[in-house]
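Showing subunit A:
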Amino acid sequence: MEQFEPVIVAFCCHYCAYTAADTAGSQRLSYPVGVKIVRVPCTGKVDAKHLLTAFEKGADGVLVAGCLVGDCHFKDGNVKAARRVEFTKKYLEEIGIEAERLEMVRMSAGMGREFAETATAITEKIRALGPSPVKGKNCCCGKAA
Partner candidate 1 sequence: MKSIYEYYAKWIREGKLKVSSDWNKERKVKFTIQDPCQIVRKTFGDPIADDLRYVIGKVVGEENIIEMTPNKSNNYCCGGGGGFLQSGFTEARRAYGKVKFDQIMETGADYCITGCHNCHAQVHDIGHHFGGHYSTVHIWTLICLSLGVLGPNERAYLGDDLKDVNVFHPESEH
Partner candidate 2 sequence: MITAERKPLEELLGYIAPYSRILLLGCNECVTVCAAGGRKEVGLLASALKMAARKSGKELQIVEHTLERQCDPEYVEEVASMVAQADAVVSMACGCGVQQMAMRYAKPVFPALNTKFMGGSERQGVWDERCAGCGNCLLGVTGGICPIARCAKRLMNGPCGGSANGVCEITPDVPCAWHLIWERLEELGQTEDYLEIIPAKDWKTAQGGGPRKIIREDLAE
């Protein structure tokens, strides 16, 4: 059987994680192809609805990647995002989705290696968990789209 390739949506803050992902690119530090980046101005912009929708649409995992604590371009958007992630995790558990499929990570713009490593680590974690339990019946069972 083909190896399950998790689809992971990474909401990345423009000022740090998105730039870190660019850095990973320019340093050719590969990370799994299933990790797809959605650029946001600040993780403070990431709504619980976006997180749930990602799962609803079939993501196997969701990453919210913001700035290091104290480094938020907008003071504390990353702290608020972390609270929302915790709130959403509880919701996920009620739904019956493993809370560890959702994760908040923090990094600075220069941390290209960390981005690649984090993206790889979460992919491995989700691969171990298997496909999201709420994927549609007709889903192609984790084959990368």
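Criterion applied: all candidates are chains of the complex that A comes from, given by their letters.
The rule is short, and it goes like this: contacts are C-beta pairs under 8 Å (C-beta built on N, C-alpha and C of every residue); 3 or more make two chains touch, one makes a residue touch a chain; residues count from 1.
Note that the coordinates shown come from a computational prediction; the quantities given were computed from them, not determined experimentally.
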Q: Among 1 or 2, all from the same complex, single out the one that touches subunit A.
A: 2
Q | Of all residues in subunit A, those that touch candidate 2 in their complex | A | 47-49, 52-53, 55-56, 91, 94-97, 133-134, 136-137
